[in-house]
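The complex appears here without one of its protein chains, the remainder shown in place.
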Amino acid sequence: MSGVEYLSPGSVAEAVKALQVEGARVMAGGTDLLVQMRVGRAKPRVVVDLKRIPGIADIREQDGAFIIGAAASGAAIGEHEGLRKAWPGVVEAANLIGSTQVQGRASLGGNLCNASPAADSVPALIAAGAACVIAGPKGEREAPVEAIQTAPGKTSLAANEVLVAFRLPKRAVYSGDAYLRLIPRTEMDIAVVGAGVSVTLDASGKCVDARVSVGAVAPTALLVEAAGAALIGSSFEEVALAKLEAAVAAAAKPISDKRGTAEYRTKVAAVLARRAALIARDRAKA
Amino acid sequence: MSRKVVNATVNGEPVEFLAGGGQSLLDALRDELRLTGSKEGCGTGDCGACSVIVDGRLVCACLMLAPEAEGKRIETIEGLADNGHLHPLQHQFLEHAALQCGFCTPGLLMASKALLDRNPDPTETEVRYWLAGNICRCTGYDKVVRAVMDAAADLRQEKPR
Partner (left out) sequence: MSDGNQPPANLKVVGTRPIRPDGVDKVTGRAQFGADFHLPGMLTGRIKRSPHAHARIVKIDVSAAEKLPGVKAIVTGAEFDVGAGGDIEAGEHAAAMKDVADNCLANGKVFYKGHAVAAVAATSPEIAAEAVDLIEVAYEVLPHVVDVDAAMAPGAPVLHEDMFTKGVMPKPAKASNVAQKHVMGRGDVAGAFAAADVVVEGRYTTAAVHQGYIEPHACVAAWGADGQSTIWCSSQGQFLVRAMTARILNLPLSDIKVIPAEIGGGFGGKTTVYLEPVALALSRKCGRPVKLVMSREEVFLASGPTSGSSMDIRLAATKDGKLTAAEMTLRYQAGAFAGSPVNLGCMTAFACYDVEHLALVGYDVVSNRPKVAAYRAPGAPMAAFAVECAIDDLARKLNIDPIDLRIRNAVKDGAKTVYGATVRHSAFVETLEAVKAHPHYKAKLGPGQARGVAAGFWFNIGGESSAAVHVDEDGGATVVSSNPDIGGSRASMAMMAAETLGLPIERVRCTVADTTSIGFSGSTGGSRVTFATGMAVVEAAQKVVADLKRRAAQTWECDVAHVDWKDGVATCLDPSKDVKPLSLKALAGKSARTGGPIAAEVSLNAQGAAAGYGVHVCDLEIDPETGRTTILRYTAAQDVGRAIHPAYVEGQLQGGAAQGVGWALNEEYVYNAKGLLDNASFLDYRMPVASDLPMIDTILVEAKPNPRHPYGAKGVGEVPIVPSLAAVANAVSAIVGRRMTSLPLSPAKVLAATRAS
């Protein structure tokens, strides 16, 4: 790769400045970018490595909410006990990205901004109601995760904006989340389908809030509001779960490709959403 | 071509090498430092043959840029044996015949070391999932998993907890 310049800014402001250059690409863990460079799909002139920015890979708890640095590795996320307890679905999704080796590098920021429809952490983050903290030349802004991906490989971030962190809200008492994906093997595959569900229950076990998101069934991960609505007010009875399945299947607009057929993806998205809903419910009760 | 001087520690020794901005750590290890024990099976992080440990974390050297190594502590297969004394993992891989062609072996050993560094008593399932990023096409993994489990037992005996 001739002529690629490597920069490792020491602050967000420096990173934003470095991105003014034509052909600059942000790198967090690099587990997608380096592959794309290797196969010639990405030809950046400048690689802006975020990892030397203080705090960019930190995970902090703040009054019950969590701030996850955009470059925090999957391994670090998995090792954070407080986060694991509060957001097990987000953590399990982050930990499903690639191998142990990839976990040592891959980040939530990269997983989102690479904008693959099959990114594992994205449906879990959307279900969790996570927000992105984005820095640009004019300062910081926030946006919900579901507003970032716009098409495969495309995001709503301006070329000189940097995703700095994710903000996960404080959990209600009876709440839980879960993420499931289908791959033909047990590891090392890209999701054929993924489903993230986050629920909040009342003391009686009735669902008072629910968010359902599915991945790899549309150009971007989908927030399926009708699926969440199917659960709200229910106690996860068969009828509600069938409605959730129908809503997911209706929302899914997958393609057939080397990783799976459209028909299969649609069916399995519904199955996984139901299973994830039940796991989230059990976690909420625990 | 913009090549930068990189200073890092490799297997306990300070090293200095020139790295291109887009060059992988694997290429730097193999071509600049001539440490060819780390192998390229895919170059895209899918086989684990280039597994090395950077600041205590297992990574694929093909998925890290060489200039990122600045100031980092890197462990490769060449440093696994201690002054010519085989690590218990190396010993058990040989005892179990846990290698056939031996090409994936350096990566498997480094991945196994990273596992045992943090989990001295892994279950078979934990070993299998931890090593899922290291493809071996020869052995069917049976003897590899047994070797790692036995090496873990050896290490536990060496360092009673």
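In this document, chain identifiers A and B correspond to the written order of the chains, with residue numbering beginning at 1 in each.
The rule is simple: contacts are C-beta pairs under 8 Å (C-beta built on N, C-alpha and C of every residue); 3 or more make two chains touch, one makes a residue touch a chain.
Computed from a prediction, not measured in an experiment: that's the story for all the values here.
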Checklist entry - Which one, B:Val6, B:Ala114 or B:Cys136, makes contact with the chain that was left out? => result B:Cys136
Item to check | Missing-chain contacts mapped onto chain B | outcome: 1, 20, 30, 34-44, 46-47, 49, 76-78, 80-81, 86, 90, 93-97, 99-106, 109, 124-125, 127-129, 131-146
Checklist outcome for this item: Listed in rising order, the chain A residues that touch the chain left out are 1-2, 39, 182, 184-190, 192, 257-261, 263-264, 267-268, 271-272
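The rule is short, and it goes like this: only the chains that are shown with their structure count from here on.
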Checklist entry - Which integer distance in Å separates the CA centroid of chain A from that of chain B? => result 29
Next on the checklist: Residue numbers of chain A touching chain B in their complex, please.
Outcome noted: 1-6, 8, 27, 30-31, 34-35, 37-39, 44, 46-47, 49, 51, 73, 75, 98-102, 104-105, 186-188
Checklist entry - Across the complex, what residues on chain B touch chain A? => result 1-2, 4, 19-24, 43-46, 48, 51, 54, 57-60, 62-65, 67-68, 70, 111, 114-115, 129-134
